[in-house]
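Only one structure is covered here, and it is reproduced in the block below.
With one protein chain held back, the other chains of the complex are shown just where they sit.
By letter and in written order, the chains are A, B, C, D and E; residue numbering begins at 1 in each of them.
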Amino acid sequence: MPFGLSKRSGLTKLAGSKSTHRLATYEEEIAPMGHKPLSRFPVPRLSELPEDIRAQILAVQERTGFVPNVFLVLAHRPEEFRAFMAHHEALMEKDSGLTKAEREMIVVTTSAVNNCAYCVIAHGAILRLRSKQPLLADQLAINYRHADITTRQRTMLDFAVKVCRDAANLDEDDFAPLRAQGFSNEDIWDIGALAAFFALSNRMASLTGMWPNEEFYTLGRTPGSGQKKAPGPQTRTAKKATRRPKSAPQ
Amino acid sequence: MPFGLSKRSGLTKLAGSKSTHRLATYEEEIAPMGHKPLSRFPVPRLSELPEDIRAQILAVQERTGFVPNVFLVLAHRPEEFRAFMAHHEALMEKDSGLTKAEREMIVVTTSAVNNCAYCVIAHGAILRLRSKQPLLADQLAINYRHADITTRQRTMLDFAVKVCRDAANLDEDDFAPLRAQGFSNEDIWDIGALAAFFALSNRMASLTGMWPNEEFYTLGRTPGSGQKKAPGPQTRTAKKATRRPKSAPQ
Amino acid sequence: MPFGLSKRSGLTKLAGSKSTHRLATYEEEIAPMGHKPLSRFPVPRLSELPEDIRAQILAVQERTGFVPNVFLVLAHRPEEFRAFMAHHEALMEKDSGLTKAEREMIVVTTSAVNNCAYCVIAHGAILRLRSKQPLLADQLAINYRHADITTRQRTMLDFAVKVCRDAANLDEDDFAPLRAQGFSNEDIWDIGALAAFFALSNRMASLTGMWPNEEFYTLGRTPGSGQKKAPGPQTRTAKKATRRPKSAPQ
Amino acid sequence: MPFGLSKRSGLTKLAGSKSTHRLATYEEEIAPMGHKPLSRFPVPRLSELPEDIRAQILAVQERTGFVPNVFLVLAHRPEEFRAFMAHHEALMEKDSGLTKAEREMIVVTTSAVNNCAYCVIAHGAILRLRSKQPLLADQLAINYRHADITTRQRTMLDFAVKVCRDAANLDEDDFAPLRAQGFSNEDIWDIGALAAFFALSNRMASLTGMWPNEEFYTLGRTPGSGQKKAPGPQTRTAKKATRRPKSAPQ
Amino acid sequence: MPFGLSKRSGLTKLAGSKSTHRLATYEEEIAPMGHKPLSRFPVPRLSELPEDIRAQILAVQERTGFVPNVFLVLAHRPEEFRAFMAHHEALMEKDSGLTKAEREMIVVTTSAVNNCAYCVIAHGAILRLRSKQPLLADQLAINYRHADITTRQRTMLDFAVKVCRDAANLDEDDFAPLRAQGFSNEDIWDIGALAAFFALSNRMASLTGMWPNEEFYTLGRTPGSGQKKAPGPQTRTAKKATRRPKSAPQ
Partner (left out) sequence: MPFGLSKRSGLTKLAGSKSTHRLATYEEEIAPMGHKPLSRFPVPRLSELPEDIRAQILAVQERTGFVPNVFLVLAHRPEEFRAFMAHHEALMEKDSGLTKAEREMIVVTTSAVNNCAYCVIAHGAILRLRSKQPLLADQLAINYRHADITTRQRTMLDFAVKVCRDAANLDEDDFAPLRAQGFSNEDIWDIGALAAFFALSNRMASLTGMWPNEEFYTLGRTPGSGQKKAPGPQTRTAKKATRRPKSAPQ
């Protein structure tokens, strides 16, 4: 289970969208998808939430134009919500030897192994935005072994999938190919820790039965999509792409 | 492995496209995707093909605007090609108690179970065109159990997945829910035979290493796509995204 | 699901057998085995069939002395029947770098992995006739890894079983051993395409619940069985290979 | 791994067969099958064996006409041999609510689940002899769920396969169907204990790499086989192999 | 991967233990177990850690008498450490419809399914302390289906194991038995969220290769263990149960 809305994400606010509209959106999202509710558990109203969580959600909406459902669903448990979001931030947003696109590749691939619709579709969108490769997320979602990726990326994903599926059998033979591809110790921790975190996320999505926002399905599929302007080279323009109020806590 | 290009498919030719251009397209398609060739086996030139197969391929290109890669790859073996295409036609195009969209649901779902990128992406496109539900294919590709489908469709797909994965254990307990949902004997044959045929197709795609045409990734994702008139206000940007000629047959 | 009855099969017509007897056989076959009917779906009478299919079935009966059940069961859908039989013929009967016995080894082995009684027993009979190794089919049916075969054959079957079971994970490491054993590109296509075709066949057999003709269980088990004299080179003497006494009960 | 040669087995000694011939047979059996030796471990000569084991083997040969390979291979460890044979005798030969044919059905079915060629082929022969159903063993060897058996037998085999494959998950839900079919507590112990014993046997066969005697492949396949009158010339030793005294209980 | 050392845990501080001794313990723990280091990644020295984490670790040591290895290993990444510990605290320490012993049962059982030695052994110790049932942890670690637990607990663990192993297939049939046993919505979230959190924890333990402190193996096994005085009849003296004599060697 993921969310694609941190400070530097590509999901920037729509020019001219009204914030009054956004609150409405929040409550509307709780309405069921077809015959299914958004969660098997209660979804809190904005007014019921602790102040810090409400502010965090409004900031996301401001930036992104909508509130990813994972925020609505996990807010049911504020303490767990805070730990979850802090953990996610620590793994996805910090500086790392892995690019943000590579980290999203790990999320999409392992979430697909776990058949988690929320995470594959939401993070698939973010991967398209971050990688500028509109086909990659769909390829990883079906079979990363046949995706159009480099040998280095394949090695990274093989390891992530091993952690996802069969961590108990990890041994030195699994680490050697990563080192041969130049991944540092810190990179390897990142790969493994992302696979481990989404082992948790995928299960929370399945437990609650959350489903992805409709917006995620199409974001980033076409050259201009999801952005006010075409960004420049992937990570360099990140700072402006996702303007956020200074005070926004994550 | 699939193809979405029979006479009555939704992949109609683009108004004004040049047929001279199309031959060029055929040969160009043989070029590798990134670092991967289109097939592990030789891909014949149009001029080398038996007349009936060449005509069939040109007709597809005329209707669709491009030649789905499965035609190029399987044409290596003309006799097998003819049997394969006749079998596909018999299952996908004839009158049936199943709608064409339902048949594509079976293809996408079982091909996803088999992690077959070609079939999921190509038939995902056709499913979007035929069902007018732009989100459905992605949901089925990740986890049909959590897709926004009816109980009847879920029953149909449970049976198809059983045939796909574990046909040797089929017994009367698998047929009863189908009958309870009103599927006839002929419908049940269709469901099972489609799952069986794509067991073959998926394996041929994996054997040859074919990958889907880029066009399939985006077809039918927005309201106007694959349709004569813009549908209702499904998403914001849909209307312009998929302009198609009025005359397009489905 | 298989059938062993093509023109050049080892199941040749009995000298002097009466065709009047054979028609009776056709209808009789539709009677249930013990408490189980021949198919979960309607089995057409000979008189109801399209002329080309009726002729094909009578020819098989003429050559073989009985009609393999797969003909009776699949004839329910004439178009699918024609495509299926043409596909089978294209793979099993054409010239190939694989001997016909090797092709039957692939069929028996992958059908056993799929626990398909019809295909293992029917093609097991044909394998005995074609290989002149009366023990081989039973060995392959239980565990091909422990069968009395050559390293080259083991490599061929390892690949076929990978296609059967886990085609989505095929990669270059699976092709290298085949090349090291001298298999050509065309041979490799044949091995993979046979495994793919029987992925379909096995599932049709399971879907319909067809069971093998009793004749298949014993064909080719004893030195004299199915043959007047020891044949020379495998396929050339097929015509005489299966003469049976007039009185032969079925 | 099994053997079909206990005192009351259907493989009774041929009147008039020469014991001098039999000793020769014993030593000859140690010769490799094709390129494979009879065992990965030393196979003792008759003269090296403890007296009780030698006598037991000669008695088997006397009764059966040949020495099943399991005797030759396991005799390498006399103490384990004695315990193994006593255990087998206790389960297969004593009075029981299960017929001997039913017990052989359990052996063939679970050994097939374990892909054990020795046990499936050797006990398949015994099952043919004991059940007088020449097709049953082959059906069970491929897929017992599709064999021509009664509901009661299906229930028995479902339980045996559960013990074979997934004993750790046995619970009351597995026992209830047995009781509903009229199996007593003692019958249930027999079913489970047979599956457990062949879990051991199958693994010993795999460990040693033993293969079945050629005689087992054809025993009991034809109407006369296993009966008083010698069948036609099935195999070299067949004539002597299948005669049985009138009084032989089954 | 777990730790059993939060403020309210049963692992309370030794009366009079010296904090000078504790620092030594911290550094000593980094020494390898036999031939294996404590982590595949760097383990920080206490003096290198951020003040809040150092204080947290010293407090644990003060209470427990030793520092569980999970603290040492995860401190390598302070931000992830804080989120992980906050998440753990939120799930394990708050008020809940589940007792703390029940929560530990979930941890031990799902960690055993994941073959995670650290979590099974560390939380096994805590379970013994909290449940006062010295045999329960070992039973759950091997096969919770055969443990001496109530039907309600079995239902709870069945659900937890489903989340652990196969969350993508969760459906209403999995929730119904929980409701039938009286678990509330909040209880169900707790069960699922614990299984999800330990999906993460177990993978971090495998990734880093951490192993459990020796102390965990024996804690809570005997009536007097973890206590200053021997309690009376096992379950009666729970309150005092974890005080330990100064001299207690581990």
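Basically, a residue touches a chain if its C-beta (ideal position, glycine included) is under 8 Å from a C-beta of that chain, and two chains touch if they have at least 3 such contacts.
Note that the structure is a prediction, hence the values are computed from the model and not measured.
Quick one: jot down which shown chains the absent chain touches.
Among the chains that are shown, those touched by the missing chain are A, C, D, E.
Tell me which residue among E:Phe84, E:Phe198 or E:Trp211 touches the hidden chain in the full complex.
Touching the chain that is not displayed is residue E:Trp211.
Per the definition of touch given earlier, which of E:Ala90, E:Met105, E:Leu127 or E:Ala141 contacts the omitted chain?
Answering carefully, the residue with contact to the hidden chain is E:Ala141.
Which residue among C:Lys36, C:Lys132 or C:Arg145 touches the omitted chain?
Only one listed residue reaches the unshown chain, and that is C:Arg145.
Kindly note down the residues of chain C that lie in touch with the hidden chain.
Chain C touches the chain not shown through residues 143, 145-146.
Quickly run down the residues of chain E that touch the omitted chain.
Counting over the whole complex, chain E touches the hidden chain at residues 33-36, 112, 115-117, 120-121, 134-135, 138-139, 141-143, 146-148, 209, 211, 214, 217-218, 221-224, 230.
Under the stated touch rule, tell me which residues of chain D contact the chain that is not displayed.
Listed in rising order, the touching residues are 40-42, 76-77, 79-80, 82-84, 86-87, 89-91, 94, 114-116, 163-164, 167-168, 170, 175, 185, 189, 192-193, 195-197, 199-200, 202-204, 206-207, 209.
Here is the rule we use: only the chains that are shown with their structure count from here on.
Going by the touch criterion at the top, tell me which pair is linked by more C-beta contacts: D-E or A-E.
Greater number of contacting C-beta pairs: A-E.
Over half shared numbers or under half: where do the identical copies chain C and chain D land at their interface, same or different?
Chain C and chain D contact each other through largely matching residue numbers.
Determine the centre-to-centre distance between chain A and chain B, using the mean Cα coordinates as centres, and give it in whole Å.
29
Which integer distance in Å separates the CA centroid of chain B from that of chain D?
Centres of chain B and chain D (C-alpha means) sit 51 Å apart.
What positions in chain A touch 2 or more of the other chains?
115-116, 143, 146, 209
Go through the chains and record each pair that touches.
Per the contact definition above, the touching pairs are A-B, A-C, A-E, B-C, B-D, B-E, C-D, D-E.
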